[in-house]
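Structure record follows, encoded as structure tokens.
Incomplete set of chains, arranged as in the complex.
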Amino acid sequence: MVNSDLVLAALEAAAVLISAIAGMIVAANKGLDLVGAVALACVNAFGGGTVRDLLLDNRPFYWMSHWEYLVAIVAISVPFVYSAMAFRVATEVHRRAAKVDAIGLSLFTITGVGIALGRETPIVVALLMGVVTGTMGGVLRDVVVNEIPDLFQPGGLYATASLAGALAFVGALGYGLHYGEAAAAGIVLIVALRLISLRLGMTIPAPHWISNPPRDPP
Amino acid sequence: MVNSDLVLAALEAAAVLISAIAGMIVAANKGLDLVGAVALACVNAFGGGTVRDLLLDNRPFYWMSHWEYLVAIVAISVPFVYSAMAFRVATEVHRRAAKVDAIGLSLFTITGVGIALGRETPIVVALLMGVVTGTMGGVLRDVVVNEIPDLFQPGGLYATASLAGALAFVGALGYGLHYGEAAAAGIVLIVALRLISLRLGMTIPAPHWISNPPRDPP
């Protein structure tokens, strides 16, 4: 008999840690030190949920009630920073973890929508909170290291996949599905859209200013 | 008979949307995509009020109780991003909208001071909250796209106009004027200072380090 709560918890843990490792990899690419690696790992893994909880006045933060993740991130960061072999293993795990990353995006999104709905925000706000939860960690990570956020530039479907799944979840609830079924629909849609977009190189259409820059910049 | 509440609401709506379009124009200049255009529009339009409300612990946020603006911003962003003609119209509207922008600065500032005073903060803090409400959206927008904030660099009066109007508002309240009269005084002063400074190229005096950079950077 499969315990679905356990599976969900394991997927969540994997998504958090893969997200933390992705933050560490950015720190390495920028030549930061151990402090920077831990900081970017935390920002990437917990930034989205923390912004959501600040906006919804929702406490305690995930990383406060699950502080074991803070310990785990420090424990992973030390070999990552000081052992070239551990670093290679971690980057290789991350490279192969597109599915885990997509699952993380979907879990964070649906959790965010659910928390917002629980606080009786308007539906538009709940959708936005889902996307914020799923994507804001990466935005903050990029801002901290002085890059224009990846999320805002042409690439695979990410915010779009998150929004589509949030809509599917809310729509399914509206049609009377049970919470768990509606959540599953949203999660499957996000994972599918994200992975298909990566496989096929799909993006949202490029703005007219990409192919045809304005002559007089406003 | 003119309904002043209606006029105020219309001015506020115009200011929010012009501010959102200004964010989209920055996104275009940076080569971002639809997601970036929507994000910068929201940050530019709602960032100042959101920071104020986080600092004052004031809920719900403006964009939560006026979530129709979120829908409007998405609805405007699509033609802006995908139609070169809509883009030209929007940038032209924005270019001619210095007055609306100045009215936005004034409304956001006075609203911010009023909310802070309603929470019985010290007057110095209320003045600061006014300036934060009026200016912080642009600061966040610049930080997100990796630019040193315009606000912190020599240019037309902006933070200064906001602060002067906040002082006028608080001072008029102290002299016993009614709330609406005092607010009007602050609003008129901010709009006048901002527009006059743009017309005449007025700025606050330049620091000594602009004309005379230190030889030994500290």
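In order of appearance the chains are A and B, and numbering begins at 1 in each one.
Rule of thumb we're sticking to: contacts are C-beta pairs under 8 Å (C-beta built on N, C-alpha and C of every residue); 3 or more make two chains touch, one makes a residue touch a chain.
Everything quoted here is computed from the prediction, not taken from an experiment.
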*asked:* If 2 of the identical subunits are displayed, how many subunits does the entire complex have according to this structure file?
replied: 3
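Heads up, the rule we're going with is that only the chains that are shown with their structure count from here on.
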*Between chain A and chain B, centroid-to-centroid distance (C-alpha), Å*: 30
*Which residues, counting only chain B, touch chain A once they are in their complex?*
25, 27-37, 39-40, 50, 54, 59-61, 63-64, 67, 70-71, 81-84, 87-88, 91, 94-95, 143-146
*Which chain A residues qualify as touching chain B in the complex?*
54-55, 57, 121-122, 124-125, 128, 139, 143, 146-149, 151-154, 158-160, 203-210, 212, 214, 217-218
